[in-house]
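Pasting a structure below so you can have a look.
With one protein chain withheld, the remaining protein chains of the complex are depicted in position.
Labels A, B and C are assigned to the chains in the order they are written; within every chain, residues are numbered from 1.
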């Protein structure tokens, strides 16, 4: 087993990986940019190494600096987390060349799945259903003809992409040119590759993905599905398992399709095969394979009882699975809500600032994977994910109730968050019935359905009273506090310097 | 379903029950004594009612005040938690008479199991194996003869008792008289009933209990076992499920025996049938039935995925189980450590004081049920349980690792705790092998095995350095703090009044 | 009720009027409580406990837990899990935010990627005026109405702060 692992990431996922390392008795090395000197992941690690400036290219995306940090700190493996260099085949290869272990699949597997166009061809060969579409187009005319043949609406997306970047829905030929240009720019900027592919856009589709896991001894299992259809800006905000849509038969079929997809690229370690699912026909189509740990992996951990990060590390160290497919079961129901610093009223634009209050919910069946604490800065340099809130319960109804109370207990001041928005989504009949498709958020907001109205813009009476009273009760710098509370000797409100006014 | 529930308890269990109520959309009423005006359970509730002075008789044990509080607040049910009035048949009857619902079994079931002597006779009739012994003895001579017949060591214990109070191990006739007198006094004081019973003391025995649950429609299921053999002062400190000792066959036998025991008293709601288990012979003997929610119920929740408090409430409201015995499974492994304010170096005497620091651990698979926060007082009026730390993992080895790191992250200053002691216990080969019997702690401490030595009395170098540096770094009231940390605007250490010197 | 009572401070024993946006609230100390008046409606408020930015109140006898943080004139308030951001305004300053009605401001800090218009250009509602990049996303700043560009305050490559005015259209 490894003695020391460098985590080439930041935020909640870096901390989550470090927790697993500690439980396995492995030392951890954090890396950080100048903007993250005070970040929680730096405080959590056994060692911490400064990479460079805030810009990702100078820090978390800098392959040379990361490899040097690993060698300097005598780490014997690197865990890439998700995002950043986690799906970069060159990075995986560079880690290998430095005689370190990359905790993830081989560089070849990453490369094979990294190009969305090539992987689609590969999947067709492996007998995995794919969305009707075309790869390898260059000129505008080629795209135009392809779109006509597929029929609008179509989707153009980065061949090298993922996570909604470099992706555009095109409803008519008039929109096609600008969509291609924007997608190309974003693709180049995000992935260093401007190639696009085009395919049928399934408007009412669900996003259902299958977690797969392989060891280095040829064993491949799937850990069932995650339903990830609640999305805004093509990015997931609420995920759950099991999916309310799947029958046991469909689940088994999709699980086997995902294993076939992984086997086609000799996959080992954790990966996710994403499918588009059409609820009308119960047809599913391969979308892409993410060759890394997924943001929403805790949902799968909650229902299977397996610790995916433990197993990533153990597999990378050469261990064999002690279990077979038939030993793995789904129990109960899990939901994850991604708490983002973003404003639903401005089209979910990120919100930055200092966290004046950050109180996480606790309780039976509640898990919070967080990268922030009160006093931390949320900057515009990185992804605005503050925390992931995961609940587990014996069935979907109780899980929704539990998530509602947990969201209610999650207090974030200083940046605008999507907490109230997610509460409103969970409250809808559509969510309760499990029929939310990937375009639901967008359509529902367009139709003025009251999803945002329920978050009253005019503050309620109690909020007004509290805001006005706070100045009386908390403001110090005067004679003495109005409220004395002996059980709280460290009350920061008693101190002038703390009331930012 | 109920609209409002009064929780006739305090501390972690009151909060845990209130969480369940909130998830079910039920309003909560806390009750509290004068000593608990600032307690966490009071802050958590929707309403809070002062019962009276700190002494339990004036507050948490006062049936009249509790019933009046429930009626005044228009609650429609009362949850008794554990301890206090939870196994008091008269209280359950009084709740009934006030046309409120008692969330627990019927007064008759409580009464039948409440007398340890009578319940033993009942169990013999029902074909449940019991420990060799005698009930209904009065005079010292009767006890003496009984003890001789059974053979020393014997156990004298309160017929009405539970939780180790009014219980004494007697190794020889010379100790018998004082043991009987002390046990009688404690029994009278704790349970208002001085009757004792006497039985064979099995020195190397394990304590294994079976969780049972019944609805009001005659359905009774068991939720498997909890191994609770790590005890000091006859009280549990570490519990786990599954037990490392049970085979599937034994588990099934004991589960059926527990159901038979519950059926003999027409049991509904949550209950626990405790067995003494002799690892040499694999024989098990009925010890007693606790007719209430158990402290260690989270261990069962972790492995079965069922929320026991939800079901207590739903059963009390008349719901039927939607599942049968065959639908319930044990998955993975769970361990609970009870964090007590007590000093292992003084024979586990309780420790009182103000909590100067109280930081709970977090992370995947970790649950903390706590009744305290930084700044709270731990008084001598009530049980010194600060929190329960529960971990869940895919197997026992990982669960132990996870518990070790979680205990390491649990920071309590201001009272002495058993945290370091429990870490030392988890570290032993005996615990790792799962062979700890109920007398293990006592015997191991007597044999000077190093269990306490590992908690160095002389502080380590790093602790000394930190203690000395704290005065330099944190003491304020001087020019300005030595350390400025911009991410922490509310740093209480910067403030003179907070450094208690 | 046995709750710890908190007395209003002596130096506060007069009415306090606070305006948040369009709403004005008046707090009048009355014995150990406050009378809060909003739009002619009165409620009785009692502070049970207040610490670490959390207040437990009794409002007309109902228990209310509120979290309040303060940053300059802003107040972040959470009640029943709903968070609002209120901005304290004096009567005179009300409407300040509307001064920028024709001005397009940066929704977040970032970098200007391209500027497509110059002063004097006629623009149509919805036309993209400039593109900026923030958090690896491209954000298009579009005209809110037909008009003429009155000012352009930024150039390509420039870093901008949140709420900085970028372009004004008349």
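For this structure, a couple of remarks:
In this section, a contact is a pair of C-beta atoms (placed from the backbone, for glycine too) under 8 Å apart; a residue touches a chain by one contact, two chains touch by 3 or more.
As the structure is a computational prediction, the values presented were derived from the model and not from experiment.
The shown chains contacted by the absent chain are A, B, with contact judged over the whole complex.
Touching the missing chain, out of B:185, B:217 or B:320, is residue B:185. Screening B:144, B:165 or B:432 against the full complex identifies B:165 as the residue touching the chain left out. Take subunit A: the residues that touch the chain left off the picture are 32, 37-38, 43, 46-50.
Listed for subunit B, the residues touching the missing chain in the whole complex are 165, 182, 185-186, 189-190, 346, 349-354, 356-357, 359, 380-384, 407-414, 416-417, 419-420, 423, 455-456, 458-474, 478-479, 482-483, 485, 488, 491-493, 499-501.
Here is the rule we go by: only the chains that are shown with their structure count from here on.
Using mean Cα coordinates as chain centres, the one most removed from subunit A is B.
Among the chains, the centre nearest to the mean of all shown protein C-alpha atoms is found for A.
Between the CA-based centres of subunit A and subunit B the separation comes to 39 Å, rounded to the whole angstrom. Averaging Cα coordinates per chain places subunit A and subunit C 30 Å apart. Look at where the CA atoms of subunit B average out and do the same for subunit C: the two points lie 48 Å apart.
Residue positions of subunit B touching 2 or more other chains, listed in rising order: 38. Across the assembly, subunit C contributes residues 49 that each touch 2 or more other chains.
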